[in-house]
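What you see is the complex with one protein chain gone and the rest in place.
The block that comes next holds subunit A.
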Amino acid sequence: MASAPTSKYNSHSLENESIKRTSRDGVNRDVGETLPRLPGEIRITDKEVIYICPFNGPIKGRVYITNYRLYLRSLETDSALILDVPLGVISRIEKMGGATSRGENSYGLDITCKDLRNLRFALKQEGHSRRDMFEILTRYAFPLAHSLPIFAFLNEEKFNVDGWTVYNPVEEYRRQGLPNHHWRITFINKCYKLCDTYPALLVVPYRASDEDLRRVATFRSRNRIPATGGGYESDDVYHNAELFFLDIHNIHVMRESLKKVKDIVYPNVEESHWLSSLESTHWLEHIKLVLTGAIQVADRVSSGKSSVVVHCSDGWDRTAQLTSLAMLMLDSFYRSIEGFEILVQKEWISFGHKFASRIGHGDKNHADADRSPIFLQFIDCVWQMSKQFPTAFEFNERFLITILDHLYSCRFGTFLYNCESAREKQKVTERTVSLWSLINSNKDKFKNPFYTKEINRVLYPVASMRHLELWVNYYIRWNPRIKQQQPNPVEQRYMELLALRDEYIKRLDELQLANSAKLSDPSASPSSPSQMMPHVQTHF
C-alpha cells in the first residue's frame, strides 16, 4: 500500500470527494447528466440558473436538487465548474431581488452555508422557477420543519466496515485499565434515568455509591454527575481542588468569532491588513486559550498523578474540548485513526455534546442562539496540534476536513441528536450509517505517511500565536487564488521514496532467493530479508 502514492489529492472540498467516492461505490448516475446519487437519494427537480461565482463571475448552469444535495453543472463550454453541496450544509435560504428588480442577475436566491461560503443563483423572473426552487430547497434542507426524515435515515449506502462497532465503552475502559480499585463501572444511568444527557454506562469514583451519585445529580445542571475522562487514578477528586480560571469565552462569542472569520476570507481575502483583520476575529486567540487550558489539564494529570475534574455549566462544550484535547496530548492511542474516532465517539457523542442544537441539523432556525462552532473549534485545535507535530498523528488533514464536512451533511447518523438517549430512541445505529464506516473502509486516503507511532509520547503543543495559523485549507478552501500545494511536495517525495524502498526490498528478496538457490548451504547467507533490514520501520 505504500507504493500507491495518492495521485490526486486535489482540494479538500466535499464535492470532489463525493464525486470520486460515488463513482467508486458504483453509485447510480443519471445517464447523460452524470448526476451522482447515493443509494436512497432521489432526484426532485432541476432548473436552469446563473451561478454567480464570486471569483469568476456569472456562469450559466443547470442545478439539480435531490433529497440530499444541490448539484450544479456549468452549461458553458469553457467552464468545467461543478458544485456539489449536501443540503445539510445550508443554514439559510434568502430571496434576493423582487418583481421590480432591474439589474442583471439581481433576481434569485442567496444561500448561506455552514461551511463558510455563500451560493448565489440568479433565476428568470418569469414563470415560478424561483418560488419552486426556494420551496424545494427549504423543504429538503430543513426537513424537521416539514416532518420529513433527515437524509441519514434514507441513506442506503453499504460499506464493508461497520463504523458503529468502533466504540465499545466497556472495551475502551478496559484498555485504560478500568475498572480498578479507584474507579468502578456503574449502570446507574442504564435507562437514562439519572441523567438523560449522559451515556448509559459510566465510570465513577469507587467510593461513590450509586445513592451518592443520585444525590449529587440533583445539585448539578441537568443531573450531570462527575465521571471519568481520561481515567486516571485519584484518591479523592474533590479534595484540595485548585481552582483555575480560564479566559475561554462562551458559545455566543465563538459563534460571532467564526462569523468574523468568514467576513475576512469569503469571498475575498484581506491583503495588506490581513494580520490585524485576523486578530480582530479573535478566532486564533480562542484556539490558543482552549489549547492552553488543555495543556494545563494534561500537565496536571501527567505530573501529579492526580485526577482533574473539568467542568463548565453543563459539561458538554468546554469540558468536551478540554478533556478530549488533554487525552490527545497524553495518550497516543487517540492519535490513531480509530483512537480518534473513539475519542470523538466517547467524549463528544456519548457524553452529550449537543450536536443537534449546536449545528442545527435539518432545522431552519438559522439564528438559533444555541448554535455554536464548538466542535469545529476542537477539530481546529487538533489540526494545530497535527501541524506542530506532523509525525504524531495517524490521520491527515483530509480526515479532519471529512469529519467537518459530514458534521453538517446529514448523510451519516454519527453527529445527529443531542445525547445518547435520544439517539437510542431513534435507533440511530440501526437506521443510519456511521461516518466511521466511510472512513474505515477507505483508510488509506486518510493516512498520514509520516506517522511514527510512539506509544508513550506526550505531546504538548506550543500555544503561542507565533505558531498558530489560520487553517487555510479549511477556512479558505473555496477561494481558488489561495491554493495550497496539493500534494504537499515533502509528502509527495516521501511517498515516491517509500515506493522505491519497497521495490528495492522486493528486488533484494529476489536476489536473495537466487543466491540461496545457488549456494548449497542456505544458512551461509548472512542475512535473511528480515534480518537485513531490522531497522526498517513500517509506516503503515
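Convention: contacts are C-beta pairs under 8 Å (C-beta built on N, C-alpha and C of every residue); 3 or more make two chains touch, one makes a residue touch a chain; residues count from 1.
The rule is short, and it goes like this: contacts and distances are computed from a predicted model.
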### Query
Name the absent chain by its UniProt protein name; which of "Pyrroline-5-carboxylate reductase", "Myotubularin-related protein 12", "A-type voltage-gated potassium channel KCND1" or "Hemoglobin subunit alpha-2" is it?
"Myotubularin-related protein 12"
#### Entry: Of A:L75, A:M96, A:A422 or A:V472, the one touching the omitted chain in the full complex
A:V472
### Query
Thinking of the whole complex, not just what is shown, which of A:R43, A:K124, A:K262 or A:R300 touches the missing chain?
A:R300
### Task
Have a look at A:I42, A:A145, A:C191 or A:V490 and name the one touching the chain we're not showing.
A:V490
### Query
Where the complex has a chain not shown, which of A:I42, A:C191, A:A369 or A:V458 is the residue touching it?
A:V458
#### Entry: Chain not shown: contacting residue from A:L178, A:L289 or A:A422
A:L289
### Query
What is the set of subunit A residues that contact the non-displayed chain in the whole complex?
234-250, 269-279, 284-285, 288-289, 292-293, 295-300, 303-304, 306-313, 317-318, 322, 388-392, 450, 452, 457-458, 460-467, 469-470, 472, 476, 480-483, 485, 489-491, 493-494, 497-498, 500-501, 504-505, 507-508, 511, 515, 518, 525-527, 532-533, 535-536
